[in-house]
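In this view, the complex is presented without one of its protein chains, the others remaining in place.
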Amino acid sequence: MWTFVHKMGSPPWFYRFATIVIRWLLPTVLLALLAGSVWGLLYAPPDFRQGNSYRIIYIHVPAAVVALAGYYVMAIAGLVSLVWKIKMADTAMRAVAPVGAALTFVALVTGAIWGKPTWGAWWVWDARITSMLILFFLYLGVMALFEAYDDKAAAAKACAVLSLVGTVNIPIIYKSVDWWYSLHQPASIKFTGESAIDASMLYPLLLMIGAFYGLFALLVLLNMKAELLGTHRQSAWLRSELR
Amino acid sequence: MYFESAAAVWHMEGHGPYVWAAYGITALVIILMLVMPLLRSRQMSRAIHTEERRRDLAQGRTSEEGQHAPEA
Amino acid sequence: MPPELGLFLRFQVQRHLSAALRRPGDIFNPLVFFLMVVTLFPLGLGPDPEVLADFAPGIVWVVALLSSLTVSSRLFQADYEDGTLEQLALAPHPLALAAMSEVLSHWLLSGVVLALASPVFAAMLNMPVQAIPTLMLSLVLGTLCLSLTGAIGAALTVGLRRGGVLLSLLTIPLTVPVLIFGVGAVREAALGYDPSGWLALLGALAAGGLVLAPLAAAAGLRISLEL
Amino acid sequence: MPPELGLFLRFQVQRHLSAALRRPGDIFNPLVFFLMVVTLFPLGLGPDPEVLADFAPGIVWVVALLSSLTVSSRLFQADYEDGTLEQLALAPHPLALAAMSEVLSHWLLSGVVLALASPVFAAMLNMPVQAIPTLMLSLVLGTLCLSLTGAIGAALTVGLRRGGVLLSLLTIPLTVPVLIFGVGAVREAALGYDPSGWLALLGALAAGGLVLAPLAAAAGLRISLEL
Amino acid sequence: MTPALRQGSLLTLADVSLERGARRLLQGVTLEVGSAELWQLVGSNGSGKTSLLRAIAGLARLGVRGAIGRSDSFLYQGHLPGLKPLLTCRENLRWHGSGRVYTEMQRIDEALAAVGLAGYEDSVVMQLSAGQQRRVGLARLWLSDAALWLLDEPFTAIDLKGTALLESRLQAHCSAGGSVVFTSHQPTAMDGLQVLDLNQYAA
Partner (left out) sequence: MTPALRQGSLLTLADVSLERGARRLLQGVTLEVGSAELWQLVGSNGSGKTSLLRAIAGLARLGVRGAIGRSDSFLYQGHLPGLKPLLTCRENLRWHGSGRVYTEMQRIDEALAAVGLAGYEDSVVMQLSAGQQRRVGLARLWLSDAALWLLDEPFTAIDLKGTALLESRLQAHCSAGGSVVFTSHQPTAMDGLQVLDLNQYAA
C-alpha cells in the first residue's frame, strides 16, 4: 500500500500510470454516458407527475452528486499536499477544481432548465439549490485563488488551506441552509420523494451516476497530465516519455 | 423504446426543448472539459519537441543521438 | 528572552489600538458608513415601515457582513507592506498568536463598536424593542466570526496585487452560516420567541473559529511571505 | 513633443486594459462577487419569490452601488504608490484627461461587464422579463455615474492611509440620486410603464459627470500629491 | 518655460526657502544651472534634498517661497520608479507617465539592453529584483529627449557596473548640451561635477 502511495507521488510513474488508465477509461466513460443517456431519454418510462421533463434527472442528479464528492477529493488532496508535501497532490488539487466547478455548473443549469416546466420559474431559493450554489462559489473561490498567484507551488499551498477551511465549513453550511429554509416556512415547492422512484427509472440513473464518477476521474487525470507537461517540461524523463 | 416516432422523441409532449437543451448544454460542457486539457497537452508536447530540436541543433547533434538521455 | 505569550498578545493589541486612536476617524468612519448603507435600503426598497420592520434583521446583517468584508480585506496589508509580517514570522512566538491579536484588535474596533451602535439602526428600521438585546449580542458574536473568516481570506491574499474582490470571493461562501444564524436569532426575538438556540450556534461558531482560524491564517501568511 | 490628446487617452485606456487582460480574473472576479452578494439577500430576507421580485430592483442597485464603491476606492492607489501619478501630474496633458482615462477603463471593466451579466441576476430574483433591457441600460449609465463619483472621492483620499471607509463616506451621499433614478427606472419598467424619463435623468447625470468629475478628480489628485 | 527662468539657463533658483509641516527646512537657496552642467545635491538625511527636487519639478507648492525658474523640457524621476508591476519591461517603457508614448520597439529594446536587461524584455516587472526594477526605470533616461533631468537618488540599489553605466549616461547627456541635477549620498567621480551642499542652507 505504502509503496503504491509512494509511487503515486512520483511524477514519472504517475505520468505513465495516467496514460494507461486514460487509454481504458476514455472509451468506457463515453460509452457509458451514451448508453445511459439513450436509456434514460428513450427507454425509461415518463414520470406520472412531471411527464418527460423528469428525464433531465439522468444528468442533473449524477452531476450534483459527483460535484459534491469532488470537493472532498480536492480537500483530501490539499491535506496530503500540506502534511506530506507530496507534489502530485498539488497537481491533483489544481486539476479537481475546474472539473468540480463544471459539474456543479451542469447541475445548476440543468436544474434551472428543469425548474421552468416544473415550477414555472428558472430559479427558486430552495435549500438544496441554494447550498449547491454555495458549493459552486467555493469551487470558484479556489480557482480564483489559484489564478491570482504567479508562483504555482505557492498557489497550490494556498488553495490547500482554503479547501480545507471549506471542508470544515461544508457540513455547517448545509445544515444552516436547511434551517434557513425551514425558518421562512417554505413555499409549497417540494422535490419529488426520492423513495418513490421505480426500478425502471432507477437503473439508468445508477448507470449515469457511475458514468459521471468515471468522467470525473478521466477529466482529473487529463488535467493532471497536461499540468505535468507544463511543470516538468525541462525534465529528462518527460522528454524520453514523449519520443 | 418508449416513443413511437422521431418527432415524438423531439417533442416529448412539450418538454422536448427543456430536455434537449439540458442534455445539449451538458454535452457541450463535457466536450469542452475533455478537449481543453487534450489541446493543452498537445501544445505543450509540441513546444517541448521544438525546443528539443533547437537545442539538439545548437549542440550539433541529430535528434536520434539525443534519444538516450539519462533518466532524471 | 521572549516575553510570555499573554504579554505578547497584550502588547500587540495595544499597538493596534494606539495606532487607531491616533486617527479616531478609523473608528467612527465605519459606523457612519454603516449608517449610510442602512439608509440606502429604504431608498432602494421603498419606505413602508411595515415592510422595513419585517426585513430589518436581514438588512442589518447583510450590511454588517459586507462592511466587515470591506474592512477585513486589508487586515494584514499594512503589516505586509512595511515588513512587520516578516518579523512576526521569524519571531519565537507562534504566528497564529500574532494573527489572533490582529483579529481581536480589528474586532474590538469594528464589530464591538458596531454592536454597541446597533440600537440606532434598529430604531431607524422600526425593529421591535424586545429584539434589540438579541441584535447586539448576535452582532458581537457574529462579527467575531466574520473577522476570523476574513482573516483567513486576508492572509491568503495579502501578497497579491488587487486582492480586494478576490478576498470577498473566498470568504463570502464561508460566512453564510453566520448570516443565517444571526438573522435567525434576531427574527425569532422580534417575533417574541426565545432566540437562545440561534445564539448558541453563533457562539459555537465563534469558539470554533477562535481556535481554528488563527491557525489557517498563519499558514496563509507563511505562504504569502514566500512570494 | 507630446502626442495628441486623443492618442494619449487611447494609450492610457489600452495600458489599463492590457494589464487587466493579463489577469482575466480581474474581469470575472467582480462578476462572481456580484453574484455572491445578490445571493446574500435571499439568505437574509427569506426565499419568498414574491418578496424578492418586489425588492429586486432595489437589491441589484444597492449591490451595484456598494461593489462600485469597493472597487473604486482603489482607483488611483496603484498609480500613487508606484509614482505614476507624479509623472502624470508633470505631463503636458491635463491631469483631468488622465483621470478620465482611469475612470473609463475602470467603468469598461466593471460597470459595463456588470450590465451585460445583469439578466442572470434578474432571473435569480424573479424580476419580470420586460424589465431586463431597462435594467441593463440603467446599469450602463448608472455605473458610469458611480465610477465618476467614486473617482472624485478616490482622488481626495489617495494619499491617506486607510482611505477605504472614508471614501465611502464622501461618495455615498453623492450617489443617492443615481440610486433613486436607477431603481425608479427598473421599477417602472417592471410594472409595465415607460421608464424613459428616469433613464433620461440618469443620462443627464452621466453627461454632466463626464464633464465635471474629471476636473474635480484632477484637483483632488494635485492636493494628494502635496502630502 | 516659467517666467523666473533666466535666458540661456535651464534652471534658476533665487533665494528659495522651504517649509515642511511647521518646520523651516531650507533658506536662501540660490542656484543657476546652464546647459551641459552636472549638479549633485548633497546633504545629511532630512536636510531637504527630496523636498527641493519636488519643489523644482512643481510637485510641491505649499511652503515653497522664492523664485523657481525651470525649463519646460524636463524629466523628473523620484524615489518611486512609476512602473506597473503587472506589465512587462517593454510595455512599461512603451508608455510613460509623462504622456510620452514610444512606439518604436527597437529603441525600447536598445534602452533595455543598455541597462543590462537584454533577455528580460518580456518579463513581468513584479518578478525582477530590487536593482533590476530600478534599472527598468533608469532605461527611460536612454529614451528621454528632455533637456533638464531631475533625479532623486538614481544610484540606489544599482550594482557597481550599473553605476558606471549610469554615470556615463549622465555625462553623455551633458555632452549633448543637457543638464542633470541629482541627489546621491555616495561621492561620485564624474568629469565637471558640481556639488551643492544643502546643509549650508539649513534654516
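Labels A, B, C, D and E are assigned to the chains in the order they are written; within every chain, residues are numbered from 1.
Everything that follows uses one rule, which is that a residue touches a chain if its C-beta (ideal position, glycine included) is under 8 Å from a C-beta of that chain, and two chains touch if they have at least 3 such contacts.
Given the structure is predicted, the values throughout are model-derived calculations rather than measurements.
> For the chain that's not shown, point to the residue among A:Ala35, A:Ala121, A:Ala153 or A:Val168 touching it.
A:Ala153
> For the chain left off this view, which of C:Leu31, C:Leu45, C:Val63 or C:Leu88 is in contact with it?
Of the candidates C:Leu31, C:Leu45, C:Val63 or C:Leu88, C:Leu88 is in touch with the missing chain.
> Which residue numbers on subunit E touch the omitted chain?
20-21, 42-46, 48, 50, 79, 116, 127-132, 134-135, 153, 156-163, 185-187
> Contacts of subunit A with the missing chain: which residues?
Within subunit A, the residues touching the omitted chain are 150-151, 153-154, 234.
> On subunit C, where is the contact patch with the chain that was removed from view?
That gives, for subunit C, the contact residues 2-3, 7-8, 11, 15, 18-19, 22-23, 78, 81-93, 225-226.
Basically, only the chains that are shown with their structure count from here on.
> Name the most central chain, where centre means the mean of Cα atoms.
D
> Farthest from subunit B in C-alpha centre terms, which chain would that be?
Looking at centroid distances, E is the chain farthest away.
> Would you mind pulling out the distance in Å between where the CA atoms of subunit A average out and where those of subunit E do?
Those two chain centres are 57 Å apart.
> When the C-alpha atoms of subunit B and subunit C are each averaged to a single point, how far apart are the two points in Å?
Roughly 46 Å, centre to centre.
> Could you tell me the distance, in whole angstrom, between the mean C-alpha positions of subunit B and subunit D?
Here the centre of subunit D sits 40 Å away from the centre of subunit B.
> Send over the residues of subunit B in touch with two or more other chains.
Residue numbers touching two or more other chains: none in subunit B.
> Of all residues in subunit D, which are in touch with two or more distinct other chains?
Residues 23, 25, 29, 32, 36, 43, 46, 78.
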